[in-house]
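Here the complex is missing one protein chain, while the rest keep their positions.
Up next is subunit A:
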Amino acid sequence: MSEDQARQAGSLRVNVHLLDSLMTLAGELVLSRNQLTQGISTSNARTVEVAGQRIDLITSELQEAIMRTRMQPLANVFDKFGRIVRDLSLSQDKKAELSIHGNEVELDKTIIEAIQEPLTHLLRNCVDHGIEKPEIRLQKNKPDAGAIKLKAFHEAGQVNIEIEDDGKGMDPEAIAASALGKGMVSETELLTMGTREKINLIFLPGFSTAQQVTDVSGQGAGMDVVKANLDRLGGITDIESVIDKGTRIRIKLPLTLAIIPSQIISLGRERYAIPQVNLDELIRIPAAQVKERIERVGNAPVLRLRGVLLPILNLAEILGILRTYKDPATGEEKPERRINIADRRSPDLSSRAEENTKTDTSEKLQPRKNKDRRYRAESAIHIAVVSTGTFRYGLLVDGFMDSEEIVVKPLGRHLTGCKGYAGATIMGDGRVALILDVASLAAMASLSAADTSASHLHQAHGDKIKSLKDDKTALLLFRNGEQGQCAVPLDLVERIERIRAADIEYAGGRRVLQYRGGSLPLHELGECTSLGPISVNEEVDVIVFRIDGREMGLMVNGPVDAVEVTIEMDQRTLKQPGIMGSMIVNSRTTLMVDIFTLVRTLLGSAVDA
């Protein structure tokens, strides 16, 4: 079996037409190279330019064609499932029919191989726990044969796989009760949870290990493992269930693993990449606020982030790098001498002591100046908030750079012992940057998984409850054209991007932006409110929202700023479709944008069309 799998992994069936087009492209590439070398040797700028453009075109086509050779139809996996369901239902005296849609949907071969196991597990669960025995089904007025639907389709640059059964479903209250019994959630947390969140509790690590839980909930076995496997692929798993109606599990997968969107960060002289999947947000704490925002519990630095205590790990420390900093005065690099993040830098005390003994003035070791020296922009600290299934922490780095799509390359045999890296990638300038493995970094810093996740969960919910009480909300402020200030709740914002106006494409009468391998629909407030158009300059700020799994970009005018305020909304005076109401922020009237309505009106029409 394993030998069989190994052989499968080693060879690939590729359409001959695709190979032919690859050959043609390779030929074109050689021709263009000849043209380029010729142009260079004759110093003909025009020829070089033309050749450069050709190579540009050919490279993108070549890249696309090669990616296509890796794409395999899901049929490779799906075709085996018919038998699995048949065998299993026979052995359990159940009747189940599997219908498969979307056999032809293609995914990268590494993903195809990796999803086989989790999908098999989920299907077995359907038959095992979901579908009832025929006599019970008849009592419930259902056909005696259970129907299992397996569906795959493309959506928004991702592949969706849905597994649906019409079995007995899951009882959210029973799941919640057993999660409470195991101490995974607290009662106050449960109060704030909806049905869907309660059902999704079965994904919590350790949830399904106890036998009684599987008996109560029906479909618990190994769900955390399934989710962990899919998470590793960058997939998103969601589960919906209605008692006696059935269960639907929806999985979203990226098309390929080879290219992943990443945030590039800098540390010392090096650059590192953090996969976007692991990245929650980026925080820059201005020099003057470092002291208040970074606190210490025992020896551990923590950051208070919207009411949640977030452990901070010092990347340099974990990797064992001698930290350097740029002296703001001279610009030269000096080794870092601060021990605590919030410590201040002072001039070298030892050298000053020497000076003092030489000159022997009365003022030995001058008292520290009262003025806080941490006012320079360079002294701001940068924290990338990252999370994996079980961990969530802040990673202290030197600076943030671009968000890039990177090609993952494996590290050599001699570096397999180095934890903390998931691979390497090559940056635009040809240098190598290492990709950080967020989970093993946490392990290296011996961050205890259970503690951080539980306390985070706890604090997050505590925070939610608190915010319900005093209504202090984080808002993102922006402007719409020259007309006044607008705001959206910060927790709905996925990302803020600054794009060049020239990058906006028009497709099907709508504006879209190529964004992380997909198309991001771009809209502005003027399209569904009475607000005027935004002023378009060379660059536009785009706020990216993700609502119900769909992404939308809202074009706005800067400056974009985040504030934390107590909301006292006037829901009458300025209310209109897309605008919830108004309030005063920073002594300016601010319109509160109703993102949900906005998405519904703008994207809803897109779906209908």
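The definition used in the following text is that contacts are C-beta pairs under 8 Å (C-beta built on N, C-alpha and C of every residue); 3 or more make two chains touch, one makes a residue touch a chain; residues count from 1.
Criterion: contacts and distances are computed from a predicted model.
Trainee: Suppose you had to identify the omitted chain by its UniProt name; would it be "Hydrogenase-4 component F", "Purine-binding chemotaxis protein CheW", "Acetyltransferase AlgX (SGNH hydrolase-like protein)" or "Branched-chain amino acid ABC transporter permease"?
Mentor: The record for the missing subunit names the protein "Purine-binding chemotaxis protein CheW".
Trainee: Which residue from A:R431, A:R498, A:R546 or A:R588 sits in contact with the chain not drawn here?
Mentor: Result: among the candidates, A:R431 touches the missing chain.
Trainee: Considering the complete complex, identify which of A:G10, A:G298 or A:G320 is in touch with the unshown chain.
Mentor: Result: among the candidates, A:G320 touches the missing chain.
Trainee: Consider the whole complex, including the chain that is not shown, and state which of A:G102, A:G420 or A:G553 touches that chain.
Mentor: That would be A:G420, which touches the missing chain.
Trainee: In the whole complex, not just what's shown, which of A:G412, A:G508 or A:P559 touches the removed chain?
Mentor: Going through A:G412, A:G508 or A:P559 one by one, A:G412 is the residue touching the chain not shown.
Trainee: Considering the entire assembly, which residues of subunit A contact the chain that has been omitted?
Mentor: These residues of subunit A touch the chain that is not shown: 270, 319-321, 409-421, 424, 426, 430-434.
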